[in-house]
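A single protein chain has been removed from this complex, and every other one stays in its place.
Which chain is which? They are A, B and C, in the order written, and residues in each are numbered from 1.
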Amino acid sequence: MFKEYNPINKLMFQVIDNQGKVIDNKLMPKITDERVLKAYKDMLFARTADLQIVSYQRQGRIYTYPPNYGQEAISGATAVIIEEKDWLVPAFREMGAMLAKGVTLKELFLLFMGYEDGNEYKNANKVLPISVPIASQMLHATGIGYEIKYNKKKELVYAFVGDGGTSEGDFHEAVNFAGVWKVPVVFIIQNNQYGISTPTRMQTASESLAIKSIAYGVKGIQVDGNDFFAMLRALEEAKKVCENGEGPVLIEAVTYRKGAHTTSDDPTKYRTKEEEEEWDKKDPLKRLKQYIINKKLWSEEEEEKIIEDFKKEVDRQFIEAENYPEYKAEDIFKYMYSEMPQELKDQEHRLKEFYRWKEERVSQTIKK
Amino acid sequence: MFKEYNPINKLMFQVIDNQGKVIDNKLMPKITDERVLKAYKDMLFARTADLQIVSYQRQGRIYTYPPNYGQEAISGATAVIIEEKDWLVPAFREMGAMLAKGVTLKELFLLFMGYEDGNEYKNANKVLPISVPIASQMLHATGIGYEIKYNKKKELVYAFVGDGGTSEGDFHEAVNFAGVWKVPVVFIIQNNQYGISTPTRMQTASESLAIKSIAYGVKGIQVDGNDFFAMLRALEEAKKVCENGEGPVLIEAVTYRKGAHTTSDDPTKYRTKEEEEEWDKKDPLKRLKQYIINKKLWSEEEEEKIIEDFKKEVDRQFIEAENYPEYKAEDIFKYMYSEMPQELKDQEHRLKEFYRWKEERVSQTIKK
Amino acid sequence: MKIMNMVGAINDALDIKLNEDKNVVVFGEDVGVEGGVFRVTENLQKKYGADRVFDSPLAESGIVGTAIGMSIAGLRPVVEMQFCGFIYPAMNQIISHASRMRNRSRGKLETPMVIRMPYGGGINALEHHSESMEALFGHIPGLKVIAPSTPHDAKGMLISAIESNDTILYMEPKRIYRAIKQEVQEGKFTIELGKANVLTQGKDVTIVSFGAMIREVQKAMVMAKEQGISVELIDLRSIYPIDRETIRNSVKKTGRLITVTEGPQSFGLGAEISQIAIEEAFLHLEAPPARVSGYDVIVPLPKGEHHYMQDAYKILYEIEKIVKY
Partner (left out) sequence: MKIMNMVGAINDALDIKLNEDKNVVVFGEDVGVEGGVFRVTENLQKKYGADRVFDSPLAESGIVGTAIGMSIAGLRPVVEMQFCGFIYPAMNQIISHASRMRNRSRGKLETPMVIRMPYGGGINALEHHSESMEALFGHIPGLKVIAPSTPHDAKGMLISAIESNDTILYMEPKRIYRAIKQEVQEGKFTIELGKANVLTQGKDVTIVSFGAMIREVQKAMVMAKEQGISVELIDLRSIYPIDRETIRNSVKKTGRLITVTEGPQSFGLGAEISQIAIEEAFLHLEAPPARVSGYDVIVPLPKGEHHYMQDAYKILYEIEKIVKY
């Protein structure tokens, strides 16, 4: 597949069309109907959560949040393929993949409500926290890949970055190191057409992002990222490459960020309604839904019902997060080093003395 | 030419063979015999200087120095094409190009003897100082290119980097920005096979360095960097591309560092005699010399004689540099800001007070 | 005079310089079409065109590095780092080139450029969006580092910075981007860089601070005043070089010094100012110069940020301690 879809040939890999019809059965990944249905539900859950979060945010109940809206098939396919033993190195729009690894929605809520505790991932292993400094996480993926190869383990790393992220030096260094070291990392570029307000054509003059793989001597492919099956199939093939010790793979997943960059962004400033409508036709959930409805695996009624259930579940976890215990003063010091140095103990002590003083002072003032 | 030699085709552009014979006359650049002869002499001068410097260094008369030995054709061709109006952004093995721009050997000596004054380039404009932090200078070239385009000037930038330098993030960002902005910059990678002890195949798994141009959507070409005519022709073509506003060009000049990385390096640790001998056959000066001898433009006698003259000239400039005035205390403060802040005035004052005290103290000690 | 907040004042300064000097160009991530994530560069692209005000690819080293090249070639770039926490990829270009090109070339090459960036906490932001790393930059020889605390200063200092032939890091206290409104002189005016500003005269204790913390100090001063403590407040404005004279004069008068800064404590601005005080006024000191600063920890996420931040009470606490010393 990587030969035929060598990015130099300028082909985008697709399996289903905008109506959810399979273009060529040979291209279909190996997956049961049952698993497809589960994947669809998971993607729908992610979308439901996403939309709900945006409304929480409008109510001032959560801070800045970067939605996944419109990009769910990429995480959705990753969720199918990623295993317990594998590593997930997210950027910040991979909710579906994170949930699949065992991160809870509540934990994500905690993070975006302003608790580091949300990054602890109590029930999930081998997931890095979301990474804010663009593209920097890619190098971690390469390093983890080195450990896997070094210890001859049968693991894989799935690492994410945005189209904007491909402009950073760290993108270059990460894929380049991975190419030299031939490590089992699947790099997935979520090309959602924008880095905040900046369109991809202003990030690079390159013909595609997938074609950048050539600069590193690694396999690359451009995939319709709104096509769940295409994503899954590409990931399957990438997995084989990694398992064969042929090194990393660079996947450009072409998609569209249907929502705002974050809840504090206004996309109407930099894109048109026409463009949004054009992309709406390629919506990944619509396409997959059409597929499962055609196959009689799903119905509008089921969908309506399940969305209601999902909403309740999202709400439940949200309220749990809202009732999270207060952030304690010692927690800002406690995790800085493996053992707290005297200097930090002194600083913590000073803070607590201040709090004692303040309490006294404020109660005095109130008495007055 | 950029079509035929598209790096995807894995062709290296060559004009003369190892015996100095023209492979295909159509490929020859536009250049008179006279100019070829001058270019040869300039390259010979650079080589003579280079070898002399290494021996000065052994005598402890100059500090660490990075020789150009074996790579002279790249600078030699650049020297032919670069004009007064153009910018030169060197890495640190571009002596020939720097001299062509009006930098003096004496200035280079001063720098490597430990005076910043060597970077002032009193008679040269539009030359950046040699850049030690690998690949960082490439971004300056892109920025200068922006200014040229912005002001609709008819200038070009020639910017250099090593094979090792292509691994740095700044390489990526520089060529990428240049591609997006379509600025008139010719980036020249001197692929001399090593970054200190690290061979190019350990820098990247990419099939060539030229092919990295694809990642930025810019024109690229791999050139035999030990072939003066090939380099010159490639530069001519690159110049046309820039002048047509088609943006930057990335040239990989394949060459070999015949000397040590710097005078404090020992190449026998990481490369074989056989390899060195293999490359010796492709020596750029030998090849060009053969060409001009074949054309009866040159003879061994003339060569011997001119080398003696060159040695004297090198020595003359070296001794001038050795007799350079003492480095004054104020010179460490003077150039930091456009106007010296009070803080630095105070610090300078303190240093001078210390010197007064020391002088007194030492003369007292001597009296005792 | 016109009522402006700091966002407006900075925008006005950019507008004035773009209008006046064709060599001024403004670029960075999302500064063009979008007008900046804080709208600081709003409308400037429309007004001056996309070759003068533009979006760059997402790469901080690239932004600073190309700005260096532009400035060497004669332009006066004003670039934006989207947040202080995202300037680190550009550290090499700043430390190895922007701050050195003049000295390296013995004055032949100059890099007149301004690197603007919002800094500081208190806005309920994600990780990396709340940092105040002035001390990192203050330690880099060849760089000037400045930070305004009012719309008026923001405008005048930025115009001065753009006109300066040095490389200037211009730190914008985003917490008070829109919180303070003020009458600001219309048209062009400049403020001499490197000069601190005595905002309030006082006699018991000198407080040196800058940027968004000035407002916190002022709140503390109200409470201190109730107790009859008179604070002299110095707005540093220039992190490097530091205005020794103003500090000396004040500390000689009050005999007591507190610094209030947002960044981590160790190797921070506070220590440098204390050192200046002891170098300049040791015999006048009646108490050890104290620092109210961040702790040596990562700025906590919003729910924990109040533990980290220097608020009016923390400042008052130190004021009371130092006057009782």
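By definition in this document, a contact is a pair of C-beta atoms (placed from the backbone, for glycine too) under 8 Å apart; a residue touches a chain by one contact, two chains touch by 3 or more.
In this text the structure is predicted, and so the values were computed from the model without any measurement.
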Displayed chains contacted by the hidden chain, counting the whole assembly: A, B, C
Touching the absent chain when the full complex is considered, from C:5, C:41, C:56 or C:96: C:96
Residue among C:52, C:76, C:291 or C:314 that touches the chain left out of view: C:291
Residue of B:22, B:293 or B:332 touching the missing chain in the full complex: B:332
Candidates C:85, C:194 or C:255 - the one touching the absent chain: C:85
Touching residues on subunit B - with respect to the absent chain: 63-64, 111-116, 132-134, 164-165, 167-170, 195-198, 202-204, 264-265, 269-270, 327, 329, 331-333, 336, 343-344, 347-348, 351, 354, 357-358, 361
Residues in subunit C touching the chain absent from view: 61, 85, 88-89, 91-92, 95-96, 99-100, 103-104, 127-128, 133, 135-136, 138-142, 240-242, 263-264, 266-272, 274-275, 278-279, 282, 287-291, 295-298
Footprint left on subunit A by the chain that the document does not show: 87, 116-117, 119-121, 128-129, 132-133, 136, 138-148, 150-151, 169-170, 173-174, 176-177, 180, 334-338, 341-344, 346
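Here is the rule we go by: only the chains that are shown with their structure count from here on.
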Most widely separated chain from subunit C, with each centre as the mean of CA atoms: B
Distance from the mean Cα position of subunit B to that of subunit A, given in whole angstrom: 44
Centre-of-Cα separation between subunit C and subunit B, whole angstrom: 40
Residue numbers of subunit A (touch at least two other chains): 167-170, 202-204
Where subunit C touches two or more other chains, by residue: 57, 59, 61-62, 89
